[in-house]
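With one protein chain held back, the other chains of the complex are shown just where they sit.
A and B are the chain letters, set down in written order, and residue numbers restart from 1 in every chain.
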Amino acid sequence: MNLSEFIKSMPLLDHHCHYLISADATNREKRLAQVSTEADNDYPLEDTKNRMAWLEFKDEAKHFYKGNDQDYLRDLNGEEYKEYNQSIFKYYNYQMLLIDTGFVPKNPITSDSETEELTGVLIRKIYRIETHAESWMEKKSSFEQWWEALKSDVEQASQNGYVGFKSIAAYRFGLRLKKVGEAEAKKEFDAWKKSGNTRLTNPTIICFILWNLAPILAKQKMPLQFHVGYGDADTDMFEGNPLLMRVFLNRWSMEGLIVVLLHCYPYHREAGYLASVFPNLYFDTSLINPLGPTSVERVLDEALELAPYSRYLFASDASTYPEMYGVAARKFKNALLNHFTGLEIAREKKEEWIRMICYQTSTNIYLKERI
Amino acid sequence: MNLSEFIKSMPLLDHHCHYLISADATNREKRLAQVSTEADNDYPLEDTKNRMAWLEFKDEAKHFYKGNDQDYLRDLNGEEYKEYNQSIFKYYNYQMLLIDTGFVPKNPITSDSETEELTGVLIRKIYRIETHAESWMEKKSSFEQWWEALKSDVEQASQNGYVGFKSIAAYRFGLRLKKVGEAEAKKEFDAWKKSGNTRLTNPTIICFILWNLAPILAKQKMPLQFHVGYGDADTDMFEGNPLLMRVFLNRWSMEGLIVVLLHCYPYHREAGYLASVFPNLYFDTSLINPLGPTSVERVLDEALELAPYSRYLFASDASTYPEMYGVAARKFKNALLNHFTGLEIAREKKEEWIRMICYQTSTNIYLKERI
Partner (left out) sequence: MNLSEFIKSMPLLDHHCHYLISADATNREKRLAQVSTEADNDYPLEDTKNRMAWLEFKDEAKHFYKGNDQDYLRDLNGEEYKEYNQSIFKYYNYQMLLIDTGFVPKNPITSDSETEELTGVLIRKIYRIETHAESWMEKKSSFEQWWEALKSDVEQASQNGYVGFKSIAAYRFGLRLKKVGEAEAKKEFDAWKKSGNTRLTNPTIICFILWNLAPILAKQKMPLQFHVGYGDADTDMFEGNPLLMRVFLNRWSMEGLIVVLLHCYPYHREAGYLASVFPNLYFDTSLINPLGPTSVERVLDEALELAPYSRYLFASDASTYPEMYGVAARKFKNALLNHFTGLEIAREKKEEWIRMICYQTSTNIYLKERI
């Protein structure tokens, strides 16, 4: 088996992705085009179609479609939709998806078992902290009750089937996370509660939550993911630079908290640097895998300039349709091949590191570390 | 016609460049060396000559010079200067230059018709906002009169032959553009007026101007260019990061304002990201084309990692001598060839996207959109 075949055979544990959607969703071509970009639906679809991602998504669809070449983007009915989905996930050897439950596309399949049936892949869930903090705020009348409820929810998340946590602080104010006192947090919570606005954007409250959940997660050995860098127009990418997390990392990754930086582009060099000097820090370059197909080789090479191979993870950040998971896996596996072909080291070492990246490290931190 | 010939044949609309100079300027070699860098004239010329840009500029001169190889950098007299200029612009198929009238080299040709005669290329003009704001400040005694004059000037710019606007906010304080109230602006204007200093550097006044001209330009469908990133030592490049424009873009590109980010290096990945999520947002990587010749392929590839091909534009940012326009065009066309040769897509699609980049998108936004 040459290196290309070895990489093709690698199982994938996708530690960061989202829900797929059901067969009864219509207008598949449009939905597929829309998910080939981070732009929202006001953005002109003709510009989105002038990106390589869209061409790759279409190629993926054509490649796996059983019918003739003319109608490969038509809506698929139930049984063929399932076969189609499974053929893609199987081809790339996807073994498990860790679904970030905080983002929900239209027509989602939110049931784990239904997703497993559709894809043929095992599902585990990630708990999105800010979403739950918002929903507890609506249900609880005081700061103390809210915090108790959220904390207890988090403590029991593992029992409720979650294998990790995610913070979207970068979507709410940025990554300058710092310690804040309880009195200060309480004051801001009361103002938030009164405001009538459910959306949690207050830096003080978010910092309070993360700083105080960190020791709990560290103790439970449950990973805490962070959105970093690339996302839709709603994220302030200047404030989404992972170097801004230094105070938090100095305190908590030193303390044993497993931190996972998601996406990272265009700060993947910065993320790789952080992984090389902070213990318990992992990262991926997901999202660029399916959405920036011409960049994947270069980005992976840059991400691995300083980072240990034992700290870099595969992820697709895909959602909605299987083509997105497919393009992400194809581009990523090609980039792995390109990277490792260029290294003049023993074949065994290459295989060891490729295994770590594709599934082994994620298996350790999300599934086995706690056992 | 193979792809290389196709690209060579492409007409170029250079949507961002500056004045050329007249034949009677002397010391051509020194002037040419000085324009091969963004350094000012206090910077040692021997260091400037230790850059690839200078070698490329000399190569360009030698290549198009009709005389013998020994004196190809000598001053050229009127008729041969004209022939020499035209031979370069013709070789690269330059069709139109949009001249930013705000920067004026020594010995400039500021007449459109004279520049057209010298180059054989059509000329259109870009209105530099801060320069006009400064000149109106000197002529008007009150904030209200000044603002009325500037606004009316801008409203009539199209009739006066301008096809777009440019802001150099990044040279004056940075790109953290925000909404400011009129009272606040008036107060700062009065202080500016009293200061005796013509140069407009006050963030409040610049923000006021841009925030309030934006709806006018949006309505007129006139593009607003911004200096971003790379420039001379007078720009604070840390504050010239286009991610800092997010508040402005969220408000105005969403509203229909055509925004064009110029230069962008080393933030071209960030600019490409913005183009992929904000409507009406275009960008180029000009200036690096002539001044960083070894980087052009890599920078173009990185710029296009996320951006739609319909949002990326050719520009030279050249001035003074035709060699600079020549090097920019040659390096850019080579980089296009390299990029598109690497894509496994249909030839028709490649041609469509190359056309957009070289002239079609610029034609649409600067010349046709308003009709």
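The criterion applied here is as follows: contacts are C-beta pairs under 8 Å (C-beta built on N, C-alpha and C of every residue); 3 or more make two chains touch, one makes a residue touch a chain.
Small disclaimer: the values here were computed from a predicted structure and weren't measured.
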Worksheet entry | Residue among A:L244, A:V259, A:L291 or A:L337 that touches the chain left out of view | A:L244
Fill in: Residue among B:E5, B:D42 or B:E138 that touches the chain left out of view
B:D42
Practice prompt. Write down which of A:W211, A:W252, A:F278 or A:Y359 is the residue touching the left-out chain.
Written response: A:F278
Item to complete: Touching the absent chain in the whole complex: find that residue among A:F6, A:F103 or A:Y309.
Response: A:Y309
Fill in: Residue numbers in subunit A that touch the chain omitted from display
241, 243-244, 246, 249-250, 254, 269-270, 273, 276-279, 301-302, 304-311, 342-343, 345, 349, 353, 356
Worksheet item: When the complex is taken as a whole, what residues of subunit B touch the one chain not shown?
Response: 37-40, 42-44, 46-48, 50-52, 55, 230, 232-233, 236-238, 265-266, 288, 291-292, 294-295, 298-299
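Everything below uses one rule, namely that only the chains that are shown with their structure count from here on.
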Worksheet entry | Turn needed to bring subunit A onto subunit B - CA fit, degrees, nearest 5 | 120
Worksheet entry | Centroid distance [mean C-alpha coordinates] between subunit B and subunit A, Å | 38
